[in-house]
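Down below is the structure, laid out as structure tokens.
One chain of protein is taken out of this complex; the other chains stay put.
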Amino acid sequence: MNARTSVCEFALNVVGIEKAYGRTRVLSDVSFGVKKGSVHALVGENGAGKSTLVKIITGVIESDAGEVRLNNSFVRFKTPTEARAAGVAAVYQDPKLFPHLDVSENIFMGAFPMTAWGGLDRRTMRERASATLRQLGVNLDLSSLVAGLSMAELQFVEIARALCHDLQILILDEPTSSLTPAESGRLFQIIARLKAEGKSILFISHRLEEVEAICDEVTILRDGRHVATRETKSLNRAALVQLMVGRPLEAMYEKRVATRAGREALRVERLGLQGVFADVSFTLRAGEIVGMAGLVGAGRSEIAQALVGMNPPTEGRVTLNGKIVTPKNPGQMLREGLAYLPEDRDGQGLITAESVVDNVTLPIIGTLAHLGLIDRDRGRRLAEEAVGTYKIKATGVDQIVSTLSGGNRQKVAFAKWLATEPSVLILDEPTHGVDVGSKAQIHKIIAELADKGLAVLVISSDLLEVLAISERILVVAEGRLVAEFSREEGTQEAIMMAATAKLEVADVGV
Amino acid sequence: MSAFEGKQTRVGVGEFALRMRVTGVLAFIVLLGAVFAMLSPRFLNPQNLAIIASNAAILAIVAAAQAVVLLTRNLDVSVGSIMGFAAYLTADYAARHHGAGVAIIGLAMVLGTLLGVVNGLIVAYAAVSPLIATLGTMSLYRGATYLYAHGRDVTSNELPHWMLSAVDFRIVGLPALPLLSALVVVLIALFLRRFAFGRQIYAVGSNPEAAVYYGLRVKRVTLFAYAFSGLLCGFAGLLYAARVGTVTVVLASGWELSSLAAAVIGGVSVAGGSGTVIGAALGALILASIDNGLVLLSVQEFWRMFIQGTAIVAAVAVDTLIGAQIRASLVSRRFGGVRA
Partner (left out) sequence: MSARAIWRPTAWEAMLVVLIFAAAAWSATLSPYYLQIDQLLYSTRNFVIPGLLAFGLMVVVTTGEIDISVASTLAVASVALSKFAAVGAPIAVAALLAVALAATLGALNGFFVARLGLPSLAVTLGTMGAYRGLAFIIGGGMGYTSFNDPYLYVGTELWFGVVPASLILFAVVAAGVGFLMHKTTFGRRCFAVGMNKTAAWISGVNVDRLKITAYALAGVLAGVAGLVWIGQYGSARGDNADGMILFVVTAVVLGGVDINGGRGTVLGVVLALLLLGTLRNGMGLANIAGPTQTVVFGALLLIGVLRPFVAGLAQRWRTPPSDPFSRRDDTEQTSESNSITNNITRRSAL
């Protein structure tokens, strides 16, 4: 490949990108190229490294090694603003717009065209903005406040904004996850137009049917490594999924020896939360570990949070230990015996600025007190016991939680919720952000808990983990329970196929 | 589809309410005027209206100053002290240098700006909570005024004659002061709307994370907002001194609450990013009308504070309601939701 060809061919190249956080390697030697004027998909499981890669490309974080090349010249952006100025713009799920300003102001914020006497040149703004919107085929009133726009329109404004600043590469991160099928269709039309103008698109999505429909090429990342870059035409769904998850099933995780499951601890019937998930039914038995798999955004955490009362469900029935309960708030459900370890461990599960003992004793502080006066010694004894039981590596129960490693923090979280002696435990991504050694320990803890008679629901994006520790696996997709596998039936591919099965057809038209 | 449609109309209400803020305030003024006119025939007397306008005029400028700071999601309780400091020092200087002429207006504005800059530095660069910072500077500035004054008031016969008569000046029969105030407010409004920096003030208050992401210099914008507010307060202080004639050290104490009440009633949100200085000025007009109406109806002055305070709570409640809807519209739903 001579120099001239490579200049013409690729709009963006990443070469040998490496990134590690401490001992955890997030990206290893990732290299691929996005051809000019093509729509290039980036797929991979949760945790494959996609978001990190995008952050490196747009300058939010720095890579440890490797290069990013734009039109074959080396670039290193320090801020997203720099990247945008060079023509690399990313549009995320959370719109970064100003609701109180109008469309044209949002498009030009930070780079307003000026008149001779220093004021805003609104006419130029209007002309350029409407030209851009026309280019995209979007019809929007430029003077309408962004607050009044729908989700799709917000994305269109962000795309228009990118276009107004000499866009070369547009990175779309899960763009259709908040859109209706009709809106997704419009988005795809916009993508088609951009492509026709020679812009390049990096399309990150879990929706494999969309990838198959509109993307020319697809790059698969797995566990931080580049697995393959192929033309989408050349892959069928099964092959794609295989590339995404196919790992030799070595005993990476110890398989739990299933014990006899006891009585029914939790029964969920046709649970629903308006606009979020619907018709979810399953049961948990004492002593059982059930895994809940699915893609990010499928609704798993939302189901758990509804059960726990954080966002009370609008339909359905929950029976806990034979008693019908109406989830209203977390405190109530804790008293009923249902504990939930949130996905955002540091932000919601623990109070990281406080000590181990303060964290562990908080949910049960009422029982550790006589007439309101806290029995400090009892609390400390409890915390010390927990440190021993869960093998928490800390200098003592007074150590501040934020100074512990991820795995140890997770163990503190376990200690905390288990101190309430629940009968049902829901764990949301329990080993996320935890080193391998601690992961094994946590699996052991989970197994021991089940052996003691707890019913455990493990929400996890780590398919190997789910397969290793669960007796049954529920798969959630788009707010619905789409499949249930027993341990024998479950394979990574089967789970992923179920998780990516298409429920609605987006109006594609590319 | 229905979940999304429902969201659409909810969001529509939010934007509608935002747009309607100024109109709503105007409507409220008309209503208030009607009520007072019914209760007291003297209310609509042209002389009375002129009094209301003049009373509102200075508060309108200070309310606009407060609004500029509120827009960045901060607030300033030192406005009264800035007014007092600038007013006293400038009046004292004018008393001693009768020939100084209109240059002293510049002095008042410079003093105000300096004090505003101090506020801005503490809030923006030292990351101190705006309430605490301006509570502290409020007492510092007031105290500095005392120290400078050595217990003396600047009496009206010491002030240059032109200063005192300027405020009573009339143009085409209309008092100059409200016209001047209206002009100032309109200029500020134009600045906020027409200049990049003005738009950035709104942006910083509307969505601070996005502002950072877009590379806006948030600290600099905040500093500017406080400095600009100080400048306006300095100017307003001078006007106030000219109007009352005798400049005491406690001049404009309590204007913190009034300016905040005016701004908030006028539709400026304490959460930032929303509202207009014209609305704040109209809020000042409302407060002045209420005061005037209470006097005409021989209601005790005590009700004034009560009304101001209640108005703030009510305005904040309405604003929070609108704000919640707007914020809800910006939070992406992680998953497409169930289309059933």
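By written order: A and B. Residues from 1 in each chain.
In this section, a contact is a pair of C-beta atoms (placed from the backbone, for glycine too) under 8 Å apart; a residue touches a chain by one contact, two chains touch by 3 or more.
All values derive from a computational prediction rather than experimental measurement.
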**Item:** Residue of B:50, B:176 or B:212 in touch with the missing chain, whole complex considered
**Value:** B:212
**Message:** Please identify which residue in B:25, B:271 or B:284 touches the non-displayed chain.
**Reply:** B:271
**Complete:** Touching the unshown chain, chain B contributes residues 73-75, 122, 126-133, 135-140, 142-144, 146-147, 151, 208-209, 212, 249, 257, 260-261, 264, 270-272, 300, 302-313, 316-317, 320, 324
**Prompt:** Going by the touch rule given at the top, which residues of chain A touch the chain that is not shown?
**Reply:** 21-24, 26, 46-47, 49, 51-52, 93-94, 296, 308, 310, 329-331, 334-335, 340, 342-344, 347-355, 357-358, 362-363, 365-366, 369, 372-374, 393-395, 398-400, 402-406, 408-409, 416, 420, 429, 432-435, 461
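The criterion applied here is as follows: only the chains that are shown with their structure count from here on.
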**Fill in**
Distance between the CA centroids of chain A and chain B (whole Å) is 44
**Message:** Quick check on the complex: what are the chain A residues that touch chain B?
**Reply:** 79-81, 93-101, 105, 109-110, 112, 114, 118-120, 122, 144-145, 147-151, 154, 176-181, 272, 274-278, 296-299, 302, 478-480, 504
**Fill in**
Touching chain A in the complex, chain B uses residues 1, 3-4, 7-8, 11-12, 14-16, 18-19, 194-196, 199-200, 202-203, 205-207, 209-211, 213-216, 273-274, 326-327, 329-340
